[in-house]
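In this view, the complex is presented without one of its protein chains, the others remaining in place.
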Amino acid sequence: MARYILKRVVISVPVLLGVALVLFLLLNVVPGDPITIMMGEHIKPALVESFRARMHLDDPVLVRFVRYITGALRWDFGVSYKLEREVSDLIRESLPHTIKLTVCAALVSWLIGIPAGIVSAVRHNTLADRFFMGFSLLGISLPIFWAGLLMQYVFAFRLQWLPVTGYYSLRYYIMPALVLGWSSAGAIARLTRSNLLETMKHDYIRTARAKGLKETAVVTAHALKNAMLPVVTVMAIQVAGLLGGAVMTESIFGIPGLGRVAVNAIADRDMPLLQGTILFTTGIVIAGNLAADIICAFLDPRIRVE
Amino acid sequence: MDTADNGTLSIKNLSTHFFTRRGIAAAVDDVTLFIPKKSVVGVVGESGCGKSVTALSVLRLVSRPGRIVSGSVSLGGEDLLAKSPAEMRQIRGSRISMIFQEPMTSLNPVYTAGRQVMEAMMIHGGTGKAEARDRTVEMFRAVGIPEPERRFRAFPHQLSGGLRQRVMIAMAMVCRPSLMIADEPTTALDVTIEAQILHLMKELQETFGTSIMMITHNMGVVAEICDYVYVMYAGKIVEQAGVFELFDDTRHPYTLGLLGSIPRHGSPKGRLLGIPGTVPSLLDLPKGCRFSPRCDRAERYCSEREPEMYEVAPGHKVRCFHCSGGSKGGSP
Partner (left out) sequence: MSDMNAEETGSAGAGAGEGGTTAGLLAEMLRNSRLAAFSLAVIIFIIAASFAAPLYMPYDPNKPSLSERFAPPSASHWAGCDDLGRDQFTRLVYGARISIMIGLVPTSLSIILGTALGLVSGFAGGRTDFFIMRLADVVLAFPSLLLAMVVSYTLGGGVTSIFAALAFVGWAATARVIRAQTMSLKEKEFVESARSVGVRESVIMLRHILPNCIPNIIVLFTLNIPEAILNESALSFLGVGASPPSASWGLMVYRYKTYLMSYPWLAAAPGAAILIFVLAFNFLGDGVRDTLDPYMKD
């Protein structure tokens, strides 16, 4: 078990390094001069030179990458070119908002998705199954930004039940969390359903029935525990989707989280800030997947007991 | 034989059909079968002949699109098909238990062996946890599991195939059922382990007086353990006899084929080399005698009329036009 966890941790490190490298290459190397991309064509040569020097752009790529990585390890992602502030400070300020939004959305998606998936599997091919699966597919197919705008129009503008934008209390997070959580709930419901249906075909389910267990006990005690193992993994993968979706929800609902910082960085062509926020977000995703692997290891005796 | 009513299990004219999109498959077609007290009765046939569906019909565990359409199943005189689902659950695992072919997959991987056996007892026996635990360990010992206390806490993946099948048998026997259905319990095991498991089952059957319905395709297993045998083909019983009678005075060409394919020493998997062709699809059965397309003695009328079951000797019945006198044939 300890060895399994260690192995997972060790595997994550090169992935994170690879993420940093790909990101670095995309932003610093591929089409040529990042200064030109950042500042546009017409700019004073002196200013360009000062930036080149500040960002050490004349050093070899590898040297710059190593410098960036060692900096990132010390919580130093460089300085935002537009805002002239430490990228790490900007991340620190925006992170709590994104965490609040993502956690709320994740709760929405789990609380809706998992029960909907279970009901659909147990009542396979009934009206309830069709309803929940239609609801799920709708969630998956829904453009998040559009659903957000419609909700704003209906619930904030027309009915005036909820505030339009902002981040001052939990009320402000209701709409963003629902919009973001729904799409994720769809994916989780579908996965829970298909896993449970698959698990119900296993021989040990037949054994449990032959033992005289009630159908509810067969589902909850025997099928669900097996079916949830892959769902836990996907719950973690959904975090990636939520963080990606948060980019849109944050822009629409005016929440100054990581996603909005990244979008603004693109609009401002602020490369260091963009690089820092994306690297940090992807780091969270990798950590989430690692956590899911470890949780699964605790739940699955085939890994836990060796 | 089927006149006595004090037996363990009596199946009369049972039909279980699968309602598929392409038609109705009669997996079990008008099967009548009797298991006397304290006996081991074999149900033999190739894959797809309906023997497992017969077993699941007894427990009423046939899954959709399958359904029992007619007939009766009674246990010690009680009509099982008339029971409510709740009453049926009380019977499963306590009065009738079942073990399956694949000990690898028949145990739940996320629970310990002991817990899974205890569970059977706690839902039926009304026993407390401590007592269930003690009796489970006791049962582990009875089925020959070494170090039962340690194995109680083991997860299925930590046990060998033979040990897992012993756990399954312990689970099946722990409530002292009057009938244990064993569906190919040794097919997935090595030959040496197979002999041990069969020996164990025979021993338990004698100790506890449990009847066994032994479902197998392997005539070697039948010879080893059974008292009486039913041979099934394409959903119907084609021959039934006491085990000695069946081996010494085989009548049905299909049974002869099965006997010709007993695996010899060194070939654990019984392939049916003795019979040409394959089992017909239940959705597209041949007319007349279902075995006629594969039968070397088939005449024209065999594919026109379906033969009835008739008694060729006391306790020995055959469904074949050619089997009235002696094993070497005869005339209709």
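Residue numbering begins at 1 within each chain, and the chains themselves are lettered A and B in the order written.
The rule is simple: contacts are C-beta pairs under 8 Å (C-beta built on N, C-alpha and C of every residue); 3 or more make two chains touch, one makes a residue touch a chain.
What you are looking at is a predicted structure, and each value in this text was computed from that prediction instead of being measured.
Trainee: Per the definition of touch given earlier, which of A:W75, A:W146, A:W161 or A:F298 contacts the omitted chain?
Mentor: That would be A:W146, which touches the missing chain.
Trainee: Which is it among B:A27, B:I91 or B:A182 that touches the chain not included here?
Mentor: Touching the chain that is not displayed is residue B:A27.
Trainee: Please pick, from B:F34, B:F100 or B:F291, the residue that touches the omitted chain in the full complex.
Mentor: Final answer for the missing-chain contact: B:F100.
Trainee: Return the single residue from A:L191, A:I255 or A:C296 that touches the missing chain.
Mentor: The single option touching the absent chain is A:L191.
Trainee: Of B:P36, B:G66 or B:G162, which residue touches the hidden chain?
Mentor: B:G66
Trainee: In the full complex, which bits of subunit A touch the chain not displayed? Write them out.
Mentor: Touching the chain left out of view, subunit A contributes residues 14-16, 18-19, 21-23, 26-27, 30-31, 37, 137-138, 140-147, 149-150, 152-153, 157, 191, 194, 198, 203, 230, 234, 240-241, 243-245, 247-248, 251-252, 262-263, 266-267, 269, 274, 278, 281-282, 285-286, 289.
Everything that follows uses one rule, which is that only the chains that are shown with their structure count from here on.
Trainee: Compute the distance, rounded to whole Å, between the mean C-alpha positions of subunit A and subunit B.
Mentor: Roughly 52 Å separates the two chain centres.
Trainee: Going by the contact rule set out above, which residues of subunit A touch subunit B in the complex?
Mentor: So the residues of subunit A in touch with subunit B come to 202-204, 206-214, 217, 222, 225-226, 299-302, 305.
Trainee: Using the touch definition up top, name the residues of subunit B that touch subunit A in the complex.
Mentor: Per the stated touch rule, the residues are 59, 61, 89-94, 97-98, 100, 102, 105-112, 116, 119-120, 123-124, 155, 157-158, 168, 171.
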